[in-house]
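With one protein chain withheld, the remaining protein chains of the complex are depicted in position.
Labels for the chains are A and B, by order of writing; each one numbers its residues from 1.
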Amino acid sequence: MTTTAERRPTTTIFRRPRSTTGFWSWITTADHKKIGIMYGYAAFIFFLVGGIEALLLRIQLSAADSTFLTAAEYNAAFTMHGTTMVFLFVMPISAAFINYLLPLMIGARDVAFPRMNALSWWIFLFGGIFLYSVLIFSDPAAPAGVEGVPGNLDPADNTILGGMPDGGWFGYQPNAGPFYSPGTAMDFWALGVQFLGLASLISSVNFIVTIFNMRALGMRLLRMPVFVWMSLVVALLLLFSLPIIAIALFMVTFDRQFGSLFFVAEAGGDPILWQHLFWLFGHPEVYILILPAMGIVSEVLPVFSRKPLFGYAAVVIAGAAIAFMGFGVWAHHMFSSGISPVAQAAFALSTMTIAVPTGVKIFNWMGTMWGGRLRFTTSMLFAIGFVAMFVIGGLSGVTHAVVPSDWQQTDTYYIVAHFHYVLFGGAVFGIFSGLYYWFPKITGRLLSERLGKINFWTLFAGFNLTFAPMHWLGLQGMVRRTAYYPPEAGFDFWNLVATVGAFIIAAGVLVFMYNWWRSKKHGEPSGIDPWDARTVEWTIPNPTPEYNFGVSPTITSLDDFWHKKYSSDSEGRPVRRPEAEETLEDLMETGINPPHPIHLPAPSYYPILFAAGIPLVGWGIIFHTSLVGKLLILVGVLVVASAAFGWSMEPLEEPHEEHDEDHSDQPSGSGYSSYGSDA
Amino acid sequence: MEAAAAMDHHDQHESTGIDHRKLGMWVFLSSEFLFFGALITNYLLYQGQPGFARPYPAEIYDIPFTSFSSFALLMSSLTMVLAHNALARRDQHATRTWLLATAMLGSVFLGGQVFEFTEFISVSGMKLTTNPAASAFYLLTGFHGFHVLLGVLMLLTLYGISRRQGELSEASGLNLELVGLYWHFVDIIWIVIFTVVYLLASAPVGVG
Partner (left out) sequence: MATHPGEHHHPSPLQYVKIAILLAVLTVIEVALFYVNEAADMRGWDAPLLIFLAVLKFVIVVGWYMHLRFESSTLSKFFTAGFILAIILYAVMLLTFGVIALGS
């Protein structure tokens, strides 16, 4: 993968970066594994930030009429908790898994567009930083461009925390518009989420092309691991839903900054339009959050049950059906906003129907475990926890599909309980399962099982203590998004329980962090195949070599790796092949010493440069009435433009001289890269 | 790109037989429908709602003028495809000519849009802040105009590369075929906008 220096005839802005280790190698990398790792760490840091915000909320709610937070601070904390957990934790950590694993699972050496992958990552990181830069730049004055806005906040509320966005992660209009949310906080929210969406949109194109185009020989679509299938489905959902929120956020930014009237009710703007656009995106979004976790669990359960996934095709089809139907249920978030009875009936029906493919998956996972020889590793425990908690969350979800029942539940803690059961009990448990399962791929070591069990049980107990009581609090009528409740409401006890549970969750997360930190250096070495796994990412050494596969694999069946190790006896039970150990040794050998030279995408400065221009434009837009703002826009655009120009001039790989193959037969006009590509 | 061509191509291949970048471009374009669809939907929602501050967009369209600039954009698709065709024949000179022609037709369209916006704002008094229908009109056509602008910039960059290096290789990073796909897409979106927004425009009864 070292490349030969050679003068290139084309224009460049920078010389090509050369370091392969150290700080600059991470800044300039185009390696999907490094990018995945960076995504993972950044997402985890945001998880901690979002978690701290959640703890602040829980402390405030632990007793009636608490004065721990002001109302403004409470609003800001729940807004940023939701925004952070959705856009800065679950989505990017899913991106981390997909980045790291997708090429490995399809037998590829990288994604289709390695530098665009780096671009996605940097835009995400800078978008997250931009969003939180509101802590520094928050300006309580009226947003620019809107005249005569009196502002409705008590100046005493202008604390640092209270200066964060406070319109909810859903940013309902007109509440989050210029009149009811003066200041710049919601502009940071709108533009920040816009940038994060851009990052995801680029990723989605990249992943789709990777899955369609870069599968190893024999890796037919129906031989792909379920995680890859779910990644494809998620990428399609992102591809088709992000544009909708992008436009909606543009509209908000224009309303707030340039005085357009999309959601300004006094001028005839329609706030319901925002709800439609938001939930047209927002409902596919919840599947974007959950499907990667479903993919992870579909990999973990078969391995630790020593059985193939029950009904592979059904799981795949159910995943695709969820994605398709996920676009047809958005208005169930709007049952109480006065949409017509016909629309209510239609969306209630479609919402109930979408429970069917989800149920299919649950039965498939149970069928996988049924009669298997279960090994209760931490990863497996989290996977089982996922299935159990997701069933609870799914069933409470079906209760919202019933319109009259939904009218009772809307805006109560019952809803909060529901979506935390699917997003925490579901997505987060799935993510932890995956972290324990694939940790050896990154480090070559195992996470401690002893600490892992403590980690699981504290999280499991803390999670249920926190969110189960919210079901009955909600049904008793406790409303969401409100900083206070009166003592006579009788909500104190269960709220206190929930707060205690939240701190137990925090303890569980700390155990996990300690485990990670310790096992990275002192964990038990994993060897090539620590779990007796089924999929091709385990046919290469741990930690993954930079070039992934010494020899690109050829796939002959679903669960290809398993069938290389096991045949079955007359009753279908797996029997380890006598040559299995030898196979593993051979794989280790070719994995460490590839027989042929391998060329990898060279690092590049342009992705980070391109991404760095974007928050500059964002700050510029927010402060566009000042000269500094105008200059920032100009500088940002110039940075992006020069990066794009340099990028388009830079080949994917450095030209290199020696190679064991004659390629003079490649016509220069049609010599498309057989490796990644240049876009 | 020769370097990349030297890869183990028995290992790595395009499973679908389609070039990565081309597949990526089509995938991206399919998502662009959702962008423009949302904007057109906003416009359709607001264009006929009674009771807004006047003027409505439908009251002030200058159909002959817009027909002319739409026609320029439509014909730029012809010059674009001729540029692509010339490149396939390795006729670098003709490629450059048609690229420049395409960029110029695109600029005519953009100039027309600038003129149209200026007229609407200063003569007819329809600003972004006049009413929601006007907001929707400006965001939709402005977003499209931004796409055209990007396209013109890419075309000019291609032209510059071609001038500087004497040729355009299909394998170069900024690929003429991809820019062409993008350009045609921007054109077909305008075909839809021209019909739905301009020709089928309707102000509320009693206004227009």
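The rule we apply is simple: a residue touches a chain if its C-beta (ideal position, glycine included) is under 8 Å from a C-beta of that chain, and two chains touch if they have at least 3 such contacts.
This one's a predicted model, so the numbers in the text were calculated from it and none came from an experiment.
Residue B:196 is the one among B:108, B:121, B:149 or B:196 that touches the chain missing from this view. Where chain A meets the chain that is not shown, the touching residues are 212, 239-240, 244, 270, 272-273, 276, 280, 327-328, 331, 339-340, 343. Contacts to the hidden chain, counted on chain B, fall at residues 16-18, 22-23, 26-27, 29-34, 36-38, 40-41, 44-45, 48, 63-64, 67, 70-71, 74-75, 77-78, 80-82, 85, 88, 180-181, 184-185, 187-188, 191-192, 194-196, 199-200.
The rule is short, and it goes like this: only the chains that are shown with their structure count from here on.
For the pair chain A and chain B, the distance between mean C-alpha positions equals 32 Å. Against chain B, the residues of chain A that register as touching in their complex are 3, 9-11, 108-109, 112-113, 201, 204-206, 208-209, 212-217, 219, 239-244, 246-248, 250-251, 254-255, 258-262, 264, 267-270, 273, 277, 549, 551-552, 596, 598-599, 645, 647-656, 659, 661, 663, 666, 668-679.
Residues of chain B that touch chain A in their complex: 1-9, 11-16, 18-21, 23-25, 27-28, 30-32, 34-35, 37-39, 42, 45-46, 49, 51-53, 90, 128-132, 134-136, 138-139, 143, 157, 161, 164-165, 169-175, 178.
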